[in-house]
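Quick one: structure below, then a few questions.
Only a single protein chain was left out; the remaining protein chains are all shown in position.
Labels run A, B and C following the written order; every chain starts at residue 1.
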Amino acid sequence: MSASTRSVAFDTPAREKAADAFGMWVFVGSEAMLFGAVMLVFFVARVSYGPAFAAASKHLSLTLGTLNTAVLITSSFTMALAHFYSDARRWRAAVGTLAATALLGIAFLAIKGTEYAMEFHEGIAPVLGAPFTFDGPDPVHAAFFFGLYFTMTALHGLHLACGIIVVAGLLALWRGADASSRKRRVQAVGLYWHFVDVVWVFLFPVLYLINR
Amino acid sequence: MSEIRKLAVAYVSLLLLLALTVGSSFFDLGGFNSGLNLAIAVAKAVIIATLFMHLATAGTLPRLAVAAAGLWLAILFGLTLAGQWGNGS
Amino acid sequence: MSFGIPFAPGEASSSAGSVDTLFYALLGFTGALGGFLTLLVVGYAVKYRAGSGANRTGERGRSLPLEIGWTLASLVIAFAIFGWGATLFVRRDHPPADALQIAGLGKQWMWEFRHPGGQREIDELHVPVGKPVVVSLASQDVIHSFFVPAFRVKQDAVPGRTTHVWFTATEPGRYHLFCAEYCGTQHSEMGGWVDVLPPEQYAAWLSGQGEGETLAAAGEKLFRALGCSGCHGASSKVRAPPLDNVYGRPVALANRSTVIADERYLRDSILQPAKEVAAGYEPVMPSFDGLVDEAELQMLLAYLKSLSPQGPPNNEAIR
Partner (left out) sequence: MSSDAATQLSYLDEGAGPRAWLLTTDHKRVAWLYLVSLTAFFFLGGAFAVLMRLELATPGGDLVSDDVYNRLFSLHGIIMVWFFLVPSIPATLGNFLLPLMIGARDLAFPRLNLASWYVFVFGSLFALFSVLAGGVDTGWTFYTPLSTLYANGFVSTAAMGVFIVGFSSIMTGINFIVTVHTLRAPGLTWFRLPIFVWTIYATALVMVLATPVLAASLILIVLERVFGIGIFNPDLGGDPLLFQHLFWFYSHPAVYIMILPGMGVVSEVLPCFSRRPLFGYKAVALSSMAIAVFGFLVWGHHMFVSGQSAYAGVIFSFLSFCVAIPSAIKVFNWSLTLRKGEITFEAPMLYALFFLALFTFGGLAGLFLAALAVDVHVHDTYFVVAHFHYIMVGGMVTAYMAGLHFWWPKMTGRMYSETWGRIAAAATFIGFNLTFFPQFVLGFLGMPRRYHTYPPEFQFWHVLSSAGAVVLAAGYLMPLFYLGWSLFRGARAPDNPWGATGLEWQTASPPPPHNFERMPRVSRPPYAYAMKGLKHERFSPHKETTGETAA
């Protein structure tokens, strides 16, 4: 049998692939709890300080936020294509779509970084002792909003950065891997990538679209 | 090619939903904006999970994982909020 | 015959007896069940030790009626205990209307109490026997917990909110007051005594403390000093809601909902005025967060409460 299993525990690559997918889904469920807990903190604060949060949310860049959502959805699409191509053993197309996915991920982080820079410049980044200037009615809780905004987007960005690194690693190890390993890896990384996309799908309206 | 067509349809509908959610935010729906946004987010998540992540065809075990995470998130939110706001305050 | 070894805390409040009844009932039940299981296991261990001549024939492995039986029995007993405990617990939320109101403030590492007449004491709380007392608790820094074992009461004092604990002392005496929530370096030093005095001695003690200004009066001074009266006063140019007869009554909010103006609402309105704006008014009030400390906040609250004499609960009961 040319196809190998990576773990001694499995008899066939097919069983290992199914186990890999299940393991990844369990991990995704676990990650959902992590983001869920942070979302809960945000939700409680959002209900307590609605007007302050709405006012603060207007200072985020809706244009860049929308653009970023589109970028990330596109990256998920290319990742889904990569999964399809690797299953069909169309390796060149798979490599191409994976590279596109990673590049779109980098684009997302670049846009996010631009937003951060704008926010620091505007003085609405109450972290690391940066000055906070906000002329709305309730600056204390507006600052709270921005604190949560930075926490949630940074946590998401960190996950995305990990995803980019893993995709890059996957491509670096592409040549040495046999067919079943490639399929397994693309599938596992893909599940993670889509999950990070789903997180953003929730973060975007929650942060950017409060009673706009 | 039907697989690619399926993915493309998913992609386009995700972009349309994005346009819808951003567009709706420019209208005051009298308190329903947040609800609509969340509903759209859930719809997007369902599309990504079923079509991009193949949850529809992945068998029982992944669905079990998703169901467990959903149930436990409900517990986390439900009982915490009962503790925070149970007195109606 | 306890040879000076303590086995149970003294009972000195009206609720101590009922809590202890539940405690000893539980002790009896768990002792009986634990004892039965111990006898059973030890009995089996002896009877069925390897090499013993005990009869080992018969069915094995499971017995459905038995399993269903003990599951149902456990359920019934558990729910009975739950109901008993919960019934006693919900009384915590319903202090008698005529209770004496004392403001308690926890800070690292002392308890500070203020009586309605303005008398202030540290790590020592004088209360009259037979009179319900509500201590409203706030914290200046971290979470503390007001704990008087002899009264069987405990309540955390949480920064950023007001909590309450009430009791009716039944036995004159001197009882431990502890901080039960770990609060930093000198946590074990944070505490003192609750002195329960007969009414006449309590009155004597109060007058011996000198006739300070009442908590509400101090709050009124503060109300003027902070400029609150400038807007909330009767002859003000700025439109702000009048505060007479607000406490304890429903308030319509700008977002079309209604809240009861309890301590939480008053407190939030001082510290986070933009959060729940009364209907018909502009959200122009500045936040006093950071300008008033917890002690001053308690004075302001006492004053606002005194503006609604019928508002429950009455805090001017003892002068």
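Simple rule for what comes next: a contact is a pair of C-beta atoms (placed from the backbone, for glycine too) under 8 Å apart; a residue touches a chain by one contact, two chains touch by 3 or more.
Bear in mind that the values here come from a model prediction, so they are computed numbers and not experimental data.
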Neighbouring displayed chains - absent chain, whole complex: A, B, C
Selected from A:G23, A:G96 or A:G136 as touching the chain missing from the view: A:G23
Contact with the hidden chain (one of C:M110, C:A180 or C:A295): C:A180
Missing-partner contacts on chain B, residue numbers: 61, 68-69, 72, 75-76, 79-80, 82-87, 89
Interface residues of chain C (partner: the chain not displayed): 5-9, 15, 18-19, 22-23, 26, 29-30, 33-34, 37-38, 40-41, 44-45, 48-51, 54-58, 60-63, 66-67, 70-71, 74-75, 78-79, 81-82, 84-90, 92-93, 108, 141-143, 145, 147, 149-150, 152-156, 158-161, 163, 176, 178-189, 272, 289-290
Interface with the undisplayed chain - residues on chain A: 7-10, 15, 18-19, 22-23, 26-27, 29-38, 40-41, 44-45, 48-49, 126-129, 140-141, 143-144, 147-148, 150-151, 155
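Just so we're on the same page, only the chains that are shown with their structure count from here on.
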Selected interface, A-C versus A-B, where C-beta contact pairs are more numerous: A-B
Mean-CA-position distance for chain C and chain B (Å): 42
Rounded Å distance between chain A and chain B, as computed from the means of their C-alpha atoms: 15
Intercentroid distance (Cα basis), chain C paired with chain A, Å: 45
Junction residues of chain B, two or more chains touched: none
Footprint of chain A on chain B - complex, ascending: 3-4, 7-8, 10-11, 14-15, 18, 21-22, 25-26, 28, 33-34, 37-38, 40-41, 44-45, 48-49, 51-54, 58-59, 61-62, 65-66, 68-69, 72-73, 76-77, 80-81, 84
Footprint of chain A on chain C - complex, ascending: 255, 272, 274-275, 283, 287, 289
Chain A to chain C touching residues, read off their complex: 48-52, 137-138, 140-141
